[in-house]
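Excluded from the complex is one protein chain; the other protein chains are retained at their positions.
When the chains are written out, they are named A, B and C in that same order, and each has its own residue count from 1.
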Amino acid sequence: MINVAIVGVSGFTGLELVQILLHHSKFRINYVSNSTGGQSLAQIHPELHGVLDIAVSKTSIDDIADKSQLVFLAVPHQTAMSIVPKLLQKGLKVVDLSADYRLDVATYEAAYCAHTDKENLQNATYGLPEFYSKDIANTSLVANPGCYPTATLLGLMPFVSYIKPDTPIFIDAKSGVSGAGKKLNQTTAFMNMQENSFAYSPLTHRHGYEIEYILKNFTKKSYDINFVPHLLPISRGMLCSIYLQLDNKIDATKILTDYYNSQKFVRIRTNPPTIKDTAGTNFCDIFVALKGQNLFINTSIDNLSRGASSQAVVNANIMCGLDEGLGV
Amino acid sequence: MINVAIVGVSGFTGLELVQILLHHSKFRINYVSNSTGGQSLAQIHPELHGVLDIAVSKTSIDDIADKSQLVFLAVPHQTAMSIVPKLLQKGLKVVDLSADYRLDVATYEAAYCAHTDKENLQNATYGLPEFYSKDIANTSLVANPGCYPTATLLGLMPFVSYIKPDTPIFIDAKSGVSGAGKKLNQTTAFMNMQENSFAYSPLTHRHGYEIEYILKNFTKKSYDINFVPHLLPISRGMLCSIYLQLDNKIDATKILTDYYNSQKFVRIRTNPPTIKDTAGTNFCDIFVALKGQNLFINTSIDNLSRGASSQAVVNANIMCGLDEGLGV
Amino acid sequence: MINVAIVGVSGFTGLELVQILLHHSKFRINYVSNSTGGQSLAQIHPELHGVLDIAVSKTSIDDIADKSQLVFLAVPHQTAMSIVPKLLQKGLKVVDLSADYRLDVATYEAAYCAHTDKENLQNATYGLPEFYSKDIANTSLVANPGCYPTATLLGLMPFVSYIKPDTPIFIDAKSGVSGAGKKLNQTTAFMNMQENSFAYSPLTHRHGYEIEYILKNFTKKSYDINFVPHLLPISRGMLCSIYLQLDNKIDATKILTDYYNSQKFVRIRTNPPTIKDTAGTNFCDIFVALKGQNLFINTSIDNLSRGASSQAVVNANIMCGLDEGLGV
Partner (left out) sequence: MINVAIVGVSGFTGLELVQILLHHSKFRINYVSNSTGGQSLAQIHPELHGVLDIAVSKTSIDDIADKSQLVFLAVPHQTAMSIVPKLLQKGLKVVDLSADYRLDVATYEAAYCAHTDKENLQNATYGLPEFYSKDIANTSLVANPGCYPTATLLGLMPFVSYIKPDTPIFIDAKSGVSGAGKKLNQTTAFMNMQENSFAYSPLTHRHGYEIEYILKNFTKKSYDINFVPHLLPISRGMLCSIYLQLDNKIDATKILTDYYNSQKFVRIRTNPPTIKDTAGTNFCDIFVALKGQNLFINTSIDNLSRGASSQAVVNANIMCGLDEGLGV
């Protein structure tokens, strides 16, 4: 058994990690922490009464190193980069679910804030297994992708070489409320979300930068990404509707099917996927449709699973030489 | 008082018409019917106990003509065109909420079925008051617009002359479940919709034809409309996210504000509107944002009010020489 | 027109008062305030853009007195009793939606906190119009009932004289989330409420005291009230299921029907009412069923309308000599 730690266990992705790892045959949860400590895990998450009712520690680098070989960081950006260097120095493997190691310095600082760990940023691997599995197998630091970039990139990648030059890509994304995190605000109060939906940060959301950066990094070409996220009145799940213009006529379903031929966590669908089709799974379901040379790509993932915690476990599996789908 | 009839009172738009007209100071509901008759209105809609508990008749042209001067048709397409000629012959004014009189013959027959009342189709007026109020004032037959076309056209119209030639318009629309009507199916069952959302009829939905046709009819130019509707797990409301490329740099908010300067039922917003902002009202809220020369237009309406019944009442007001906002 | 003020306009009941009074033919909203001032009404409630976009003042007794003849207090308990004496001294009529004037001193202080306006407490009238309309017509201070007591008392009152002596009354009540107010907490966050429901304050909720007190006050007998409220994942609405033992066999439906014979806002139902049947109305729907001498009473109200704001308007109507149902 490999002992693992979950730092930031109070949030939605922390709980999701616990629930996945409870049934993992090779990883054992040996340490959980948050910024304050002092409670039991079942006090924070009552559903864990009688399941895993261990103490939640106040995060301590030494304790993590004593008790685990691999660490999941389910903490906010900025917090992650204050911890990661110390964890790597202790020889631990790290899967960081925050944004801190996903971009280069310039892109990160334009979208977020000053970066204080530029050295490790250079060496981190972007944890989208369909594209970077070899690098993931050989790194100690995986930057787990954002939920929107996961759903978008898996849909877009098969088609980037067919896009008409100098035309925009429009991404209309819809997320469940868990994507906004656990911090209280009027936006995510039940009384606001029930019977409601709306766009937010249109054309300026940080995940638009992440999509643009990873596309360029992977393909060595620039794309004009126009990203508008929306909030849906559901707990979990994500739907991305991507619109673009092609350079020529193509057989979109064939291209898609061939592209993901060997990938077990991508399912090609003949009808638009629903959010519930992928709920609680690591699947990304993809559907495509054409009107002339305009392409509609439609993807569905679970924002807490494939968009965060189950993808993090897949990355951890690959880092540890295990089967990528173990326990997921 | 003007006596009005509601034909097709069993459905969601029929109920919505009743609830609006109950508080209308010039229209009196004097006849309600459906295809079977034999029940009271409160048996069909229990919320109307003690409010308007009249008998629901089996639809009869003679009874309608005896009891009313103006008729709202809240019936399916095909049914409407089987009734309209007889109602017009009786000298009644008709607001038809179905699709039967919104298009020309060719477009209608491509999207729906054979048209059996081509003569009246030529003379019907499209009931989008911001654009056709003069024609509405002088017609006996208004084709009340579809919900998606209402939300889309109100957002698009101010910008059509700025669109880059030969570029597509992408419309990602989201509707509450009432838009699917009251007929039972697994799609609109609670167990399917709760915690769910999905696209349907992508790039092929009939309302895409309506948008394209009305745009062409109004502007005398053709546009490449790519329309993808989605269902949201809410009862009512609609959000349209429209994406397009401009020919030049523009001040989008100023253009929008000037365009709707004198319109009381369009509200220009400085943040993306939510679905709840317009719930239960006849408002269309519009927000715009730019990234370079890519334009994002975001509109919110209530699909049952502005997208159907309150717009129908506005049209009836105009047809009868009343203030357009009376009772809405 | 009678000028009215709404103090505490930021909350859910404040908004509901605005939306009712906008269509009231005799009351004109002439002043709205909250504890801070400084915003417009549409900044707080975006749905009011273009509808009633007036300034929200910081609450001032002098301004209220200058601008209005009747005041609705939609403020928390304790705040109400700090304002009411000053408003009454100015000669204003007051409808207080808080708990401050519903009980006697002893009961209030056991359930809430020290009472600082005992004099007016003695003279206040409990605003349940079916039972106290004559008193309401002659008072300057109405204590608008709590939502749970409204739904419970309207169901219980017809049957109290038939209850088997010394047996308990069990009340299982279910409320929409708006009943918890607008203050942020993890309980009313969307992520907690979606797909959830639970009891809270079982057998100890303050509204249990109110039910017990009003019953005793009205009937001059004591009853053993056991009250357990639950929260439902809906925005608005309330269902009360009341269980009790009868002393003899009765015709429960006949008793109920006779009891409310002349009341326009109580509807006797032959099937269990749903929450949606009364949504947005001032109705209380009541259904009864017997198993031997055990009685099940089932009531449905809208917690924001009949349980707060529309009942407040009915009370104001009666206080001003208007028809009780005006504008409701």
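Going forward, a contact is a pair of C-beta atoms (placed from the backbone, for glycine too) under 8 Å apart; a residue touches a chain by one contact, two chains touch by 3 or more.
These figures come from a predicted structure and were not determined experimentally.
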Identified contact with the non-displayed chain, of C:Lys174, C:Arg206 or C:Arg306: C:Lys174
Identified contact with the non-displayed chain, of C:Ala55, C:Val105 or C:Leu203: C:Leu203
Which residue of C:Ile6, C:Leu87, C:Ile211 or C:Ala279 touches the chain not shown here: C:Ala279
Sole contact to the chain not displayed, among C:Ala180, C:Val228, C:Val266 or C:Ile286: C:Val228
Contacts of chain A with the absent chain, listed as residue ranges: 23, 46-47, 49-51, 194-195, 264, 267, 269, 273-274, 276-279, 281, 283, 285
Contacts of chain C with the absent chain, listed as residue ranges: 167-168, 170, 172, 174, 176, 192, 195-200, 202-203, 224, 226, 228, 230, 232-237, 239, 241, 243, 245, 272-276, 279, 287, 289-292, 294, 296, 298, 300
Residues in chain B touching the chain absent from view: 12, 177-178, 182, 184-186, 188-195, 233-235
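In this section, only the chains that are shown with their structure count from here on.
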Chain with minimal offset from the mean of all protein Cα atoms: B
Length of the line joining the C-alpha centres of chain A and chain C, rounded to whole Å: 46
Averaged-CA centre spacing for the pair chain C and chain B, given as whole angstrom: 37
Inter-centroid spacing, chain B versus chain A (mean Cα positions, whole Å): 39
Junction residues of chain A, two or more chains touched: 192, 195, 233-235
